[in-house]
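Handing you this structure, nothing more for now.
A single protein chain has been omitted; all remaining protein chains appear in their positions.
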Amino acid sequence: MRILQEGRAEYLKVDPDGYRAHVREHKPHQMVSKLMTHREAVEKLVRDGDYIAYDCNYFQRGPASLIREVIRQKKRRLWVCGKFTYVACALLVEGGCADRIDIGFIGFGPWIARAVREKKCTINEYSNAIMTLRLKAGAMGLPFLPARSFGGTDGFERSGCKLVEDPYTKQPIILVPAINPDVALIHVHQADEYGNARVFGTGIAHQECALASRRVIVSAEEIVSTEEIRRDPARTSIPHFAVDAVVHAPFGAYPGTVQGYYACDPPGVVEAMGAMYRGDFTEYLNKHVYSVGSHEEYLEKVVGAAKIAEIRRRETIREGYCI
Amino acid sequence: MRILQEGRAEYLKVDPDGYRAHVREHKPHQMVSKLMTHREAVEKLVRDGDYIAYDCNYFQRGPASLIREVIRQKKRRLWVCGKFTYVACALLVEGGCADRIDIGFIGFGPWIARAVREKKCTINEYSNAIMTLRLKAGAMGLPFLPARSFGGTDGFERSGCKLVEDPYTKQPIILVPAINPDVALIHVHQADEYGNARVFGTGIAHQECALASRRVIVSAEEIVSTEEIRRDPARTSIPHFAVDAVVHAPFGAYPGTVQGYYACDPPGVVEAMGAMYRGDFTEYLNKHVYSVGSHEEYLEKVVGAAKIAEIRRRETIREGYCI
Amino acid sequence: MSTPAANFNEREHVICQIARLVEERYIYWVGGGGEPLSAALLAKQVHAPNLQYLTEDGVVGPEPLVPFDPLMTMIAARANYRALQWQTMNYAADVAHLGYVDYGILATLQVDRYGNVNSTVVGKYEGGEGRRFGGPGGADTIAALAWRTILVTDQQKRKFVERNDFISSPGFLDGPGARERAGLPPGTGPWRVYTPWAMFGYDIDCQLMLQGISPFVTVDQVLEEMSFRPKIAPKLERLEVPTEEELMVLRTKIDVAGQVTDRGRWIEHRDGKYVFADR
Partner (left out) sequence: MSTPAANFNEREHVICQIARLVEERYIYWVGGGGEPLSAALLAKQVHAPNLQYLTEDGVVGPEPLVPFDPLMTMIAARANYRALQWQTMNYAADVAHLGYVDYGILATLQVDRYGNVNSTVVGKYEGGEGRRFGGPGGADTIAALAWRTILVTDQQKRKFVERNDFISSPGFLDGPGARERAGLPPGTGPWRVYTPWAMFGYDIDCQLMLQGISPFVTVDQVLEEMSFRPKIAPKLERLEVPTEEELMVLRTKIDVAGQVTDRGRWIEHRDGKYVFADR
């Protein structure tokens, strides 16, 4: 199987055996309660220099409250899995937390552009689906997966992908390197205290993120009983043994939506987008991150009960989002 | 990526481009009604010499009624995807329909053993999960997938797998060739007339079989409306565009079980197993296949209303098997 | 209701052109916003109620409840309402790998002679000097795996260039056979490029060819807004202006807030001709 062409970018070391050893030694094989606060979970599980993945984004069923906590705790030198995201990635870079991004799609405002020019931020190029495929390889315990896209692009040379000769068809085919992120943040509709979690509706790669990542924080709109999980096992998107922390985060995706639970808050979305396009999140971070000490306080003081009632009311569709 | 070792067995030609062309030209992209009888579906879609895959088996949510119809129509020279199966494969061989088997696990009675000795039946060696991984490769439109099992076995040399040097870790890794079966038989709990299908509970590889196969026959316990399918899109296991025929087959898995709908019929199971171990299905085939012209007549004359009531009654668990 | 409109803008015009291409017998993967999604939603409202499309989040064949909240085009209840299937991104990519996606519809920042797509940078990539954008997102998967890709962009000199500043997603790359050499499935690639002023196809040598023109511009105006001279079809198709019905649906049900269409110049019908309105 000849290698025809190789990307030149640095990529997270491919080490399925190291990941297996981590899973054996550090993942909670037995069912143990993992309920903790945002602060505890991020203090315990997000470390400076981590490769970090989060599923969905700041506007759609994303772990917005956990991302705010990561910024609040001033984590540093994170390497971001920048798939299907917008301001979340920009917030992490402008919040001083991240300096490397594997790009599928991000909100690339003037601030990140400047950071790149000033060599304060490194970019590697992929696509959204190539990034989710890399996570899938990681979630299958494999070093790589083949793909039939991404070849021929200028991104390829700036990635960790390879073009090889397929030993079966003798045709050229792309290989993508697995990612096993150091930490993943995933927001779900429901989880039990052990981390058995349910996502309703479509998603990006929540199961892949959970199974591929060394440390997994699940934030959930609702904490349900394990009895409830067992009542409909086909609905379990993420198994407990992949999860290291469960955080109860009602409205955790605010200002974004959680399908079937609440709508987005358009002014809140516009406020974040505007700050990103202006290339100045200072005001936004002060108001939405630094002015409060916790997600609970954020809901109380910044979002407010009326807004919460409104976004609940505006989400009129329940069909398919409850059991 | 050096090839270190290669299996010597013949395997279904790996041709993802040919499969793409088939999907473009012959798969029903638009929603069209595909309701037909067992006879029509098998006449139209199962051809002599086909590589045939069926999901599950003769005792567990398998397409038992379709397999009986294939035998009734005297299809010939089938190449069987023999994963997680028992008597279904034996029936196809002893019914004169099949002469090649890729083995994961089958009911290997004296009859097949004799056929192999007499060179009337060819065997290739894999494992159940290697066969479902081959189907997954086919369902992903890829020529191969890597795996970390099957290496070092005596089956490897009698397979189409390869041991190569992983270009990322430089360690040896197994590659399995994709399969795109000519035809697949899949029994499900519910389907609409277009082929949007729901499987409840665990399974082997129903979605992979459907997406990987050129011609797909879905038999369903219940035909439901598309409105019902759209009511809970997360429950759709198989999308309509992968399906070529929808057959209404209540109790289609008899003598096997359909989880949550009806239990197996122990005497019926024992009768089939006994015939297999004796190496003589003559009597069984006469009674269960040739004595009737259709599944409906089979239920009426061979199974009977009392038995049907009994297996329904004996399945007391509904939880998780209905919406 | 299908009377030609007397007042519309360039964006509305190009969305209608693309919407009219959409047929119920094909499966579409539509970029999750902007003109591509607006065109699909318009088609579904006006002439193709049974249209089936996918977006990146793995939704299959939704019956969307329009209009959507701003940016809520994927992983959102109204956008994904009453779909045939809810899955995730890798599933959408699998379906495209398999060849089920007949058409992809994409927006691009630039398009070159070979129909390559740029959503990464305008200007120089190295050193971050150029103006940087979000990246390929889902476009690379669509452009690589859909049988036919429809691109939409603006008719501007800096957007029609000899060679894109960056190839984020593949067109014909550098000509015949290049896609296959890069590992992409054969028989796929760009099919049309639409701008508010014109429609382009591709010649057998994979090069852009002007095939249609809007009634409010001339061929020379189009060529002036290109950095290279494309081939020109012997006979040019006239791109019919939006109908009142299309505009009504677009303005009242799809782009109510004008997020997609509030750009570009206005056209009016004056003295029997379509001309740019002086505003």
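Letters are used for the chains, namely A, B and C, taken in the order the chains are written, and counting of residues starts over at 1 for each.
In the analysis below, a residue touches a chain if its C-beta (ideal position, glycine included) is under 8 Å from a C-beta of that chain, and two chains touch if they have at least 3 such contacts.
Note that the coordinates shown come from a computational prediction; the quantities given were computed from them, not determined experimentally.
Student: As a test of the contact rule: which chains in view would the missing one touch?
Tutor: A, B
Student: Consider the whole complex, including the chain that is not shown, and state which of B:7, B:104 or B:138 touches that chain.
Tutor: B:104
Student: For the chain not shown, which residue from B:19, B:59, B:144 or B:254 touches it across the whole complex?
Tutor: The missing chain is touched by B:59.
Student: Could you tell which one of B:223, B:263, B:292 or B:308 touches the chain left off the display?
Tutor: B:263
Student: Per the definition of touch given earlier, which of B:155, B:177, B:195 or B:252 contacts the omitted chain?
Tutor: Of these options, the touching residue for the absent chain is B:155.
Student: What does the interface between chain B and the hidden chain look like in terms of residue numbers?
Tutor: 56, 59-61, 82-84, 86, 103-108, 112-113, 116-117, 123, 125, 127-130, 132-133, 136, 147-155, 163, 171-174, 201-208, 257, 259-260, 263-264, 266, 269-270, 273, 315, 317, 319-321
Student: At which residues does chain A meet the chain that is not included here?
Tutor: Looking at chain A, the ones touching the missing chain are residues 16-17, 19-24, 27, 29-31, 139-142, 196, 211, 226, 229-231, 233-234, 236, 239-241.
Throughout what follows, only the chains that are shown with their structure count from here on.
Student: Graph shape for the chains shown, where an edge means the two chains touch. Line, ring, star, complete, or other?
Tutor: Drawn as a graph, the chains make a fully connected set, so complete.
Student: Going by the contact definition up top, give me the pair of chains with the most C-beta pairs touching.
Tutor: Highest contact count among chain pairs: A-C.
Student: What is the distance, in whole Å, between the centres of chain A and chain B, each centre taken as the mean of its C-alpha atoms?
Tutor: 37
Student: State, to the nearest whole Å, the distance from the C-alpha centre of chain A to the C-alpha centre of chain C.
Tutor: Averaging C-alpha atoms per chain gives centres 29 Å apart.
Student: Provide the C-alpha centroid distance between chain B and chain C, rounded to the nearest whole angstrom.
Tutor: That gives a centre separation of 41 Å.
Student: Which parts of chain A, given as residue numbers and ranges, touch two or more other chains?
Tutor: In chain A, 147-148, 171, 173, 201, 319-320 touch at least two other chains.
Student: Please output the residue numbers of chain C that touch at least 2 other chains, ranges allowed.
Tutor: Residue numbers touching two or more other chains: 59, 80, 82-83, 86, 96-97, 185.
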